[in-house]
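One chain of protein is taken out of this complex; the other chains stay put.
Read from first to last, the chains carry the letters A and B; within each, the first residue is number 1.
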Amino acid sequence: MSFIDTLLQGVLLGGLYALFAAGLSLVFGIMRLVNLAHGDLIVLAAFLILLIVSTFGLDPFLAAVIAAPMMFGIGWLLQYHLLNRTLGKDILPPLLVTFGLSIVIQNGLLEGFTADSRRISAGALETASVNFGGISAGVMPLVTFASAVLVIVALNQLIYRTALGRAFRATSDDVVTASLMGIRPNAIFAIATGLAMMIVTVAALYLGTRANFDPTAGPARLIYAFEAVIIGGLGSLWGTLAGGIILGVAQTVGAAINPEWQILSGHIAFLLVLLFRPRGLFPRAVD
Amino acid sequence: MPSLIETRSLTAFYGDLQAVFGVDIRLDAGETIAVIGANGAGKSTLMRSIAGVIANRPEMILHRGEPIGALAAPDVVRRGIALVPEGRKLFPSLTVEENLQVGAYGRKVEGPWTLESIYGLFPILKERRRNPATALSGGQQQMVAIGRALMSNPEILLCDELSLGLAPVIIKDIYAAFSKIRATGAAIVIVEQDIAQALKVADRVYCMMEGRITLSGRPAELDRADIHAAYFGAETHELH
Partner (left out) sequence: MTTGFETMSNEIETPQGWRVETRTRLSGIFAVVSLMAVVALAAAPFLVSRGVVQDLFFILTMLALAQNWNLLAGYAGLISVGQQLFVGCGAYALFGLVILAGFDPIFAIPFAGLFAMVVAAPTAFFAFRLYGPYFAIGTWVIAEVGRLLFAQWKTLGGGTGTSMPREATKDMLGLSLLQDWFGMRSSAAADALAYWLALALAALTIGFVYKLLRSKQGLGLAAVRDNETAARALGVEARRLKTAIYLLTAFLTGIVGALIYLQKARISPDAAFSLTDWTAYVVFIVVIGGIGTIEGPILGVIVFFLLQNAFSSYGSWYLLALGALAIVTMLFAPRGLWGLISDRTGWELFPVRRLLKGGPHSRDDKGGPHG
């Protein structure tokens, strides 16, 4: 029973990692940009939610609804005015600029919020759990997982069913021809990063309510997101969810054996996938 | 009254190399003109300049008398100028229908062209609408590319090397659609290496060589030998 319990915890943790990863995956898919500040932006969003919660005494879910459009704005501005300037054949400028950005955000948060660990209180939800025939699961982890599934369904709908989604895919295929369709690639990229930041807000909500976080928590989140994307295979959002689940299960199983091995087991699962399936488990799966 | 499109001493670069040297062409309402010339004559660079893919000085290209040389492609499309690019350039991630739909992304105006009327023009596309665009034959892909450009209901349609790599019978089919396109009142610029085809459909012809206009006029007024000279360069082809 305890093993099944561990497994379930792992799967649900995978939902959180998929939320970390979905934004990264979206941005990479559309503009081949890897944002090394992605994790720090998640932490930034968590602090933003915390700030709204503590200033206005709002429920964290409501606070996230307020934070999401603000994060969209931040993402839009960041992409339009900073990151678009770095796009091109050379992969060095975007990597180094986002690496610099990661340092700027981390230290900005340290100045603004000190190095103390914080947590967003979700009230009674934090301890609530439901029982499935002897196995209990926390309500928050379940809600997290459901949110991840919802986000991926919504993203797929957007990408495959709307005019904006067509513009995303067209721009990803061929920027010059897309511009002949009246698509403004720079604006499309800005919208994509804005959307990614809205997903980041959802991820931040659950990051902040289920565990402590501090300004330096970003890089580890980037790494989990990255591992989920690579395990799942580039180009498939459902693959990213599967990657998140594998990573989550590996971590909880590792932690069950020895608490010090939690993170290490996740990394090892990632390296094993890289060893046997270098293109990930579900490369370009049917979405 | 100003022409629909007019270029004034247009100079343009293909990468680092200058490909167009002081070209003046003019397109009037409802007209079809052809730009002919050999490979590397600068025809595509000229089309890409008008479409805004290549940036120029504003006053080098006029649309209804207004300078548009420096506009970027998305803004040129919004003015009703659509390009069917050389090599078709369909989006491989999109289906046939999505490729057509994305053509209307930047300019959604009431006009003769809708998904339905494009399927009416090229019925085969309706059958294949759910296929990935790149799964089609070359001729069908060219139809998608034309349909995609028409979806913005352009006043001016620029067609770059439509017949490139296609079998003669298919080229005939594609040009057959042109009478219907012209009937909607759109002005058309076609770029061709196929001289006979160009002379057949165009009201006026410009011939380019090495980045310059070497000859222009109405097909009926042009002498075959003059065209050859203007197309290939005089000294090598006086024999013809």
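Just so it is clear, a contact is a pair of C-beta atoms (placed from the backbone, for glycine too) under 8 Å apart; a residue touches a chain by one contact, two chains touch by 3 or more.
Computed from a predicted model, the values in this text were never measured in an experiment.
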Where the missing chain makes contact, among the chains that are shown
A
Based on the whole complex, identify which of A:Leu8, A:Ala22 or A:Leu36 touches the chain you can't see.
A:Leu36
Kindly state which of the options A:Leu51, A:Leu95 or A:Leu142 is in contact with the chain not pictured.
A:Leu95
List the residues of subunit A that touch the chain left out of this view.
28, 32-34, 36, 82, 85-86, 91-97, 99-104, 106-108, 110-111, 219, 222-223, 226-227, 230, 234, 260, 263-264, 267-268, 270-271, 274-275, 278
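Note that only the chains that are shown with their structure count from here on.
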Could you please state the distance in Å, as a whole number, between where the Cα atoms of subunit A are centred and where those of subunit B are centred?
44
In the complex of these two chains, what residues of subunit A are touching subunit B?
163, 166-167, 169-170, 172-174, 176-184
What residues of subunit B sit close enough to touch subunit A in their complex?
51-53, 72-74, 77-78, 82-83, 85, 89, 91-94, 98, 101-103, 105-107, 148, 152
